[in-house]
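Worksheet: the structure to be examined is printed underneath.
The other protein chains are all here in position, but one chain of the complex has been omitted.
Then we have chain A:
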Amino acid sequence: MNAKASKTHVTCIEPAYYEAITEAIRKEAVQILKDETVVGVVGYLPGRRKGTASPALVTTAEEAGKLIFSPACVNNLSVYLTKAKKGVLKKGKVGIVAKGCDMRALAGLITESQLQREELFIIGVVCPGVYGFGAERTGTLTEANIARKCRECSVHLPDGADVAAGTHTELADLTPEEAEEMARIEAMPQAERWAFWKEHFSRCIRCMACRQVCPFCYCEQCLCDKNRPQAVESSPRPAGNMAWHLVRAMHLAGRCGGCAECERVCPMDIPLNLLNRRMAKELKELYDFEAGLNPVEKGPLNQYKEDDDQSFIK
């Protein structure tokens, strides 16, 4: 954001900043639980090991005092509102700690009528970045261990949240690794692109972690689990893997908020967010749609204009 203009080169983010966010989250969470604005708050508690955090649903003010925010708070918590903790919404309003990228997921889910804005109390985090997958998790967040998505974050400020925790800081001016990788693949000859993705997809073990962690994969029955007729082969073989990843990318097109959770949880290190990013880029170019922090009426593939581009159709 402003970091680009002023060219300040921040190489590490002080732990004190995360402590300030933690304080703000605790204060807010305790407050809304005490005055019974919400029945629970989905946030992060310290993990058992140092330098980790685990998602948690806290229901008492006492517990809420233990909530934290650190660079280890990588999870996109919005997934708990549609899947694992679906039941909590039935009991009343729920508070949720959300980074900018998580808020895009929340906005998307509200757009798709999976959540109601009135049912949520969003504690937005002015997030300076989180640890990357497999990176060193001790000490401060530096250029070496920041997540790839955070290198080119465009949702630093959680606009539209009920409260914002943390104060605006300059983001580090880092090289956009992911954008560069995407450009590199696009520049490849067609056969090389196929070889690139074939190699990546052939490693897939079809653990479906990418689906389970995705806030948008909330279908009760996934197309890929159906076998009458079978659309996508379910065993981890190259044919089914390719089909699965194409179907996944296609189903997330115009919806994905870019939290890159799929890529983080992938045990085989498949660069899944590249596919999501590519689709997002296409929809931006074609229909001027970008996943934003606030709900919209309809996603780009759920609406049309009479004069949409049809140069590829005869």
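One rule holds in what follows: a contact is a pair of C-beta atoms (placed from the backbone, for glycine too) under 8 Å apart; a residue touches a chain by one contact, two chains touch by 3 or more; residues count from 1.
Methods note: contacts and distances are computed from a predicted model.
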Protein name, per the UniProt record, of whichever chain is missing from view ("Peptidoglycan glycosyltransferase", "Transketolase family protein", "Hydrogenase iron-sulfur subunit" or "Simple sugar transport system permease protein") | "Hydrogenase iron-sulfur subunit"
From A:A20, A:A209, A:C222 or A:L301, residue that would touch the chain that is not displayed = A:L301
Just one of A:L109, A:M242, A:I270 or A:L293 touches the chain that is missing; which is it?
-> A:M242
Touching residue (missing chain; options A:F69, A:W197 or A:F216) | A:W197
The listed residue (A:E186, A:D225 or A:D269) that touches the chain absent from the view is A:E186
Contact set of chain A toward the excluded chain (per top definition) = 185-186, 188, 190-199, 202-203, 223, 231-232, 236-239, 242-243, 246-247, 249-250, 253-254, 275, 278-279, 282-283, 286-287, 300-302, 304-306, 308-310, 312-314
